[in-house]
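All protein chains but one are shown at their positions in the complex.
Right after this comes subunit A.
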């Protein structure tokens, strides 16, 4: 290599290095969970470079948090996972003086999230939703008739129903902390129970329908539902609704519907928090403040069909979405929703072991 090239290369590297220092914000959020035009808008408004990565399981995020030095400035764990990560010292308290838009937040949601994060010291709700049943209306009606129990956990936990559905495909999210409470709700037990003896009852329900479950996966079902590859998914509200919209856009004749089960549905909150060792906490606060802007978070809600925790945004949310009880539950549905607390380590191990047994049959 000639001296000239070497010098040029060194100069380029120096420039690149200084650019890398020039204010980056690294955000780690759930997959299919934002209107991507917001990312560009953030860069234009703040002049910061945004690096936006995605994940599809809380477990993956938690492992990165507990390993430390994740390099991310903003991460979005779900409430019960957030609580444990706060206990492990993974996050720094939010400097609320840097978050003028925090006044937009919705008290109803803040009150609920305070049980994970007392005083909402460490995190602010990004979006929230329920876990329920997505169906391919045509396929399910063809197999179970017009009065198929699409709004009941019996659809996915009664082997007689699942037997009929197995040939067209059923996906469950790979999230034991959401499936086990659902199985308990189906049995009429307390879905929020942390008693290993009660939790053990879920095993029979899940093992009973296990042979008819095509796959346990937490993100593939969006495409699979939309393409008509599967006819039932037990998954997250907005994801199923995204599948509905994608199918409608593709005009492939697939009609998808979402229902929160009438036996009770899990309500969860995905919370934005700043890791204790975030390289750019100021940039992180700027990002969170940007998301708390009423119009910005409304754009996210309109795009991904999940409700937000931002009262001021309601005037910018599509009236259709605001009126959809699958997204913004009405009073009656709200009463039917439950939240779960993190499990103690020993119970967690029992649950994971049960889950492995359910998934692998061993």
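We take it that a contact is a pair of C-beta atoms (placed from the backbone, for glycine too) under 8 Å apart; a residue touches a chain by one contact, two chains touch by 3 or more; residues count from 1.
Just so it is clear, contacts and distances are computed from a predicted model.
Asks: Quick one: the chain not pictured, UniProt calls it what, "SusC/RagA family TonB-linked outer membrane protein", "5-oxoprolinase", "ABC transporter permease" or "PotH_3 protein"?
Replies: Record says "PotH_3 protein".
Asks: Determine which one of A:90, A:109, A:165 or A:180 touches the chain that has been left out.
Replies: Answer from the full complex: A:90 touches the omitted chain.
Asks: Can you say which of A:229, A:282 or A:311 touches the chain missing from this structure?
Replies: Checking each option in A:229, A:282 or A:311, the one touching the absent chain turns out to be A:229.
Asks: Of A:29, A:101, A:214 or A:280, which one is in contact with the hidden chain?
Replies: Only one listed residue reaches the unshown chain, and that is A:214.
Asks: Could you pull out which residues of subunit A are in touch with the chain that's been left out?
Replies: 57, 59-60, 62-63, 65-68, 84, 87-90, 169, 176, 213-216, 227-229, 276, 345, 348-349, 352-353, 355-357, 359-362
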